[in-house]
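Single-structure report; data block below.
A protein chain is absent from this complex, but the other protein chains hold their places.
Residue numbering begins at 1 within each chain, and the chains themselves are lettered A and B in the order written.
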Amino acid sequence: MPGPSLLKEVLQRFFSKPVTIQYPFESTDVEKDLRGKHYADLSKCIGCSLCAIECPADAIVMEKLQENKKPKQNPRGLYPVIDYGLCVFCYRCVTVCPVKAFITTDNYHLASPTKLNSRDITLKTLPEKKR
Amino acid sequence: MSVTKVVEIPVTLEIPIGPQHPALHEPLMLKVYADGEEVVKVDINTGYNHRGIEKLCERNSFYRNIFICGRVCGICNTVHANCYVRAVEYLMDIDPPKRAKYLRVLAMELERIHSHLIINAIMAEILGFDTLFMYIMRDREKIMKAKEILTGNRVLADYMMIGGVRRDVNGVKKDRLLNIINTIEGDIKRYIKIFETDDTITKRLMGVGVIKPSQITKYGLLGPIARGSNIKIDVRMGDKYDAYGEIPFNVIIRKEMDSWARMMVRWEETLESVNMCRYVLEHLPSDGPAVPDERRLPRRFPAGESFARVEAPRGELTYYINSVGKQVPYRVKIRTPSFNNIINSGFSYIGYSIADVPVILTSYDPCIACMERAIVINVKRGTRKSVSLKQLAKGEV
Partner (left out) sequence: MEVPEKIKFLSDLVKKVHSLKPNRIVLEIDKESIRKAFELLLENLGDTGFYLAVIVGTDHPDKNKISLDYYVITHPDKEVYVLRTWLPRDNPRIPSVVDILPAALSGECETYDLLGVVFEGNPHLKRGFFVSPDIYEKGVYPLRKDAKV
């Protein structure tokens, strides 16, 4: 039999709303600086590969850009692609980048039935080349 | 007297929810030989290969190891990363600024609070007191929110870096953290009163699993187990690492030597941690940048050896690093407190009944996802039956 203080609280809680957040229908409120989905900004990236070297989970692979799409500051034409299945979201890549070329968000809805990586969203940040 | 029942309790761990028991799978088997209801002998079988992490640390650079060692344990990841970072800082003779040390203490004390809350909730669940389990877990969510405000993530706070921490706090965050800490203090005082007066808890916990002080040091048991038996060992007082030399706190010891004393030590330590967090937030110094620039940290490390200790929520955690001057360490040795506590404690179950075995095991604070299954072998009939540890605790065998 619970002690008197717990019994009172149990009876009070019986008539109030449960604290469970029904996740897919409501969303938890998270901080703005939560470590969520991040991707590279190709208008700043210089292709040095430091993020791929420092990643503790080996989740970043450098891929080559097409010849006519290379931005001015990236002569080697390499850009990072993050595999969100391997990533542990430690943000070591974000803090070690010499030109601060990573865009960070607080998006944590990353469960998916297929493999997710950052290739498409990174390629959208390529600056437009004027001919 | 012949043995009529052999109770095998295999306890398995899974990564990453494996607190204080590092790496992959970790089957721990307590072979309990029982005669009727009384325990006669206990054999402990382990088969875990947490050394996968030690061999892995020899192949990765010192910086990648910070994140690898932080993932040894899910519940106490901050203290593992802190011990590794301090061992490397001793090697290089680096002293971080005071503001960074105070912030490290804040992160570690928040982790101590949430770890003690969860083990007390599990003890309530093992005894069958499910209502209390749910209430403690609901209040623990406030601490997880505080960790999210401070470090950026609820569970795995990758917060430590060589030379300081990775994020700073501003005025707004400080006020929100202070509000959370003041609320949780009232909750904890209520729970302490329940643990002291409630019949369900006191009758099951008092007098169970008594360990004498001379047995503690001979068998090498650490942490709240030692403090519940009147031995005052606490690495925070002994080594005074980080900012613990400047923050006032008391080391809690109890004289009753049983499982109830161990759980009460944890509750009172939680109250001390709340006071420490409040002191840190009110007295944060501003003598230097707490966040080092990670792009300018050194790449080569000098040769030498160092040994760092830290007070994890479960006891004393030690790291030994041996470096020969390259970019990767030569040897990293991790000794977690549960390693000593669980393997060396086979003597303390003898003489108590079978239903007391889960209670004693939980009061040592082993990993959580490991309290899963027990197999009861009836030797006469040769049958095996699988029961869960909760049924064993309620005496349904």
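The rule we apply is simple: contacts are C-beta pairs under 8 Å (C-beta built on N, C-alpha and C of every residue); 3 or more make two chains touch, one makes a residue touch a chain.
As the structure is a prediction and not an experimental result, all values here were calculated from the model.
Considering the whole complex, the hidden chain is in touch with B. Between the chain not shown and the residues B:Gly128, B:Pro213 or B:Pro298, the one that touches is B:Pro213.
Of the listed positions B:Ser61, B:Asn275 or B:Thr318, the one in contact with the omitted chain in the full complex is B:Thr318. One chain is missing from the display, and on subunit B it is touched by residues 46-51, 54-55, 90-91, 213-214, 216-220, 231-233, 235, 237-239, 304-307, 309, 316, 318, 320, 322, 330-331, 333, 335, 339-340, 343-344, 347.
In this text, only the chains that are shown with their structure count from here on.
Across the interface of their complex, subunit B is touched by residues 1-3, 5-6, 9-10, 19, 30-31, 33-35, 54-57, 88-92, 95-98 of subunit A.
Residues of subunit B that touch subunit A in their complex: 60, 63-64, 67-68, 71, 129, 131-132, 135, 138, 141, 148-149, 152-153, 156, 158, 166-167, 190, 193-194, 197-200, 294-295.
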